[in-house]
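Structure provided below as structure tokens; questions to follow.
Shown here: the complex without one of its protein chains, the others still in place.
This part shows subunit A:
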Amino acid sequence: MKLQTDEQLMRQVANGELKLLSVLFERHHKHVYNFIFQMSGDKDLSEDIVQEVFFKILKHRATFGEGKFIAWMFTIARNSLSGHYKKEQRFTTTKETIVAEVVEDPECKEQYSDLHAALAKLTPTDREVVVLNRLQGIRYEELAIILNSTPNAVKTKVSRALDKLRKVYFKQVEV
């Protein structure tokens, strides 16, 4: 049987076949979880946001348009994370230090890879584009939709962020 695309499944969910959302959950919840975990370093928060994202997808299923499901889902995910930080009153200026502190904490350090530790030292904007493009495999075209930008601008952003990550990562592993 031919595998249905995410978009075909989501349209059926929007038309009332709610059970099919479990197929989309199965396919993508780990991506959302890992994206939030790489961004926040917090496993409990990552689980809560996965729940919130799929709850919003279910509640607002009728608003799914003609675009790519993955772009829609990650837009919801990053807005949910940003909403969480706003609620916690941890705005962009302090967001980066929180993640870096969590990752650097000796008690927690073991659960983070060298890559995660290096990512934590980037700004949230740089970290976000690297995680989405390189770890979650989101293409420049879809990333442009998520970030409300253009594919070329996103390509440049990703390259610049990779350059910063390269310097941080190799400085860190040399120590």
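Here is the rule we go by: a residue touches a chain if its C-beta (ideal position, glycine included) is under 8 Å from a C-beta of that chain, and two chains touch if they have at least 3 such contacts; residues count from 1.
Note that contacts and distances are computed from a predicted model.
Asker: When one chain of this assembly is omitted, its UniProt record names it as which of these: "ABC-2 type transport system ATP-binding protein", "Cytochrome c oxidase subunit IVB", "Ni,Fe-hydrogenase III large subunit" or "Putative zinc-finger domain-containing protein"?
Answerer: Going by UniProt, the chain not displayed is called "Putative zinc-finger domain-containing protein".
Asker: Over the whole complex, note the residues of subunit A touching the chain we left out.
Answerer: The list for subunit A reads 16, 18-19, 21-22, 25, 29-30, 33-34, 37, 43, 46-47, 50-51, 54-56, 58-60, 62-63, 65-67, 72, 75-76, 79, 113-116, 134-135, 145, 148, 155-156, 158-160, 162-163, 165-166, 169-170.
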